[in-house]
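The complex is shown incomplete by one protein chain, all other protein chains being positioned as in the whole.
Letters are used for the chains, namely A and B, taken in the order the chains are written, and counting of residues starts over at 1 for each.
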Amino acid sequence: MSSARSNAVRAFFLAGLATSIFAAGALAAPGHQLPFGEPAKARQATRTVAITMRDNEFDPETVTVKAGEIVRFVVVNKGELLHEFNIGTAAMHAEHQVEMAMMMDHGVLTPTSFVRDVSKIDHARTGGMKMEEMKHDHPNSVLVEPGKTAELVWKFTKSAKLEFACNVPGHYEAGMVGTIEFTK
Amino acid sequence: MAPTTRWNEARRYLGAAVAVLPALVLGGPARAAETGHLFAAMQVEQLEYRLKNGANVLAWDAHAWVGTDDHKAWLETEGEKPNGERLEQGEFRLLFGRRISDYFDGRVGIRYDVAPSPDRGFAVFSLHGLAPYWFEVDASAFVSHEGEVSARFSADYELLITQRMILQPSMEVDLAAQSVRERGLGSGLNDLELGLRLRYEFVRNFAPYVGIHWERKFGGTADLAREEGEDAEDLAFVVGVRLLL
Partner (left out) sequence: MTGQGFTCCRRRALQLAGAAAIAGTFSIHPGRRSFATAAGEYGLEITAGRITVDGVGSKAIMMGGSVPAPTLRWREGEEVVIHATNRLDVPTSIHWHGLLLEGVMDGAPGFNGFVAIRPGETWTYRFKLRQSGTYWYHSHSAMQEQQGMYGAIVIEPTGREPVKADRDYVVVLSDHTREDPRRVLANLKIDAGYYNYQKRTLIDFFRDAGREGFWNALTDRLHWAEMRMDPTDLADVTGYTFLVNGRGPKDNWTALFEPGQRVRLRFINASAMSFFDVRIPGLAMTVVSADGQNVQPVRVDEFRFGPGETYDVVVLPREDGAFTIFAEPIDRSGYARATLAPREGMEGPIPERRPRTILSMADMGMDHGETGHGSADRGAGHGMHGGAGMDHAAMGHGAPAADGGPRRPFGWADAATPPGTKALDYADLRAATRNPDDREPTHEIEVRLTGIMERYMWSVNGRPFGKEEPIRVRYGDRVRLKFVNTTMMAHPMHLHGMFVELENGQGDRKPRKHVVVVPPGRTVSAVLTANEPGEWPFHCHLLYHMEAGMMTRFVVEPKLA
């Protein structure tokens, strides 16, 4: 295939990716707050919810919380693929899916892993983009490789229409999403 | 030859064909026939009026076949009838053939000429098919019931100007091993026909055309024609129709 063409495409997408991640960072920067909540410390949590990930589903698929509650999510990936646990609105997931697709395109994500050590990424493939921008540093999300366990502690400050989702390309569409319901 | 003799002759050949055909066509590929894989086609390649100096001529060239992928029977006819005159050429062929390669059929059969006079019956051996570069070709050898040997080679090509406007050059050459004076044929190269027809396929099955037809007799054949007061060379403008039925 024409490598010149795909490089041009890549550069275009990377420009977009840099912008969107910068924007997300700016939004999350002051205390990592989001309109519906913020990250918290594990010791503050009043409840632990265990979530199992498989290819490609969450178990359970519904989690009920109260506004103001701090929940510690313990997420175990029992599948063979990389998955994400991300709390957000459907619109936020939609945006994040675009970023994740780009990260996959540029080798930061593979179907089974997340390349945390940025020095291992082929710089040619990322088009000279700053590695800081590829770190997937979002307060409301964790990436969990197959067989691994991760935690996310979240304070649900107020009631909202929220989903927890895996935004690895294709997984959300294929049904890897659950709902967060608020009780009074 | 008296009309009765002529008919007897014709019946003899037709009878042979009728006896042989069912065995050839229906015997071998009977299984294919059961599964509905017996196909048939009828094509009037040329049905045309040749406009030229002297008498204009109605000419035709048509064939029908029935059979399977591997075995087919053909009925072919071609002829010319000048305006207001008797049939100048009238030829019928009944051939059986089988596929001998991807693109060629080998055929044997009979040919019966009702004109020119006197009638003739022939045995036919023919190689018919599609040559490289998309030339449709036929090479036939004939042995008449009088023992005369002759041959014919024809080829044509289709050049698509547009999807429906097609230019078709064609050629046909006749050769004979000996002269048959009463039929106006010399030995050696008898005649050469070249045609160029431009048709328009309104649908595949119906395509009117215009074109030119050039014909030249050679050697003894040319001499005999001149004796009859005919030209050895003819150029005609043609108008006709090609039909697929």
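The working rule: a contact is a pair of C-beta atoms (placed from the backbone, for glycine too) under 8 Å apart; a residue touches a chain by one contact, two chains touch by 3 or more.
A quick note: this is a predicted structure, and the numbers were derived from the prediction, not measured.
Asker: Hey, which of A:34, A:87, A:153 or A:177 is the one touching the hidden chain?
Answerer: Candidates A:34, A:87, A:153 or A:177; residue touching the omitted chain: A:177.
Asker: Among B:84, B:132, B:147 or B:229, which one is in touch with the chain left out?
Answerer: B:132
Asker: In the complete complex, which positions of subunit B touch the hidden chain?
Answerer: Counting over the whole complex, subunit B touches the hidden chain at residues 31-32, 35-36, 39-41, 43, 69, 99, 102-103, 130, 132-134, 159-164, 204, 244.
Asker: Considering the entire assembly, which residues of subunit A contact the chain that has been omitted?
Answerer: 1-2, 5-6, 9, 12, 55-57, 61, 81, 90-91, 94, 101, 111, 169-175, 177
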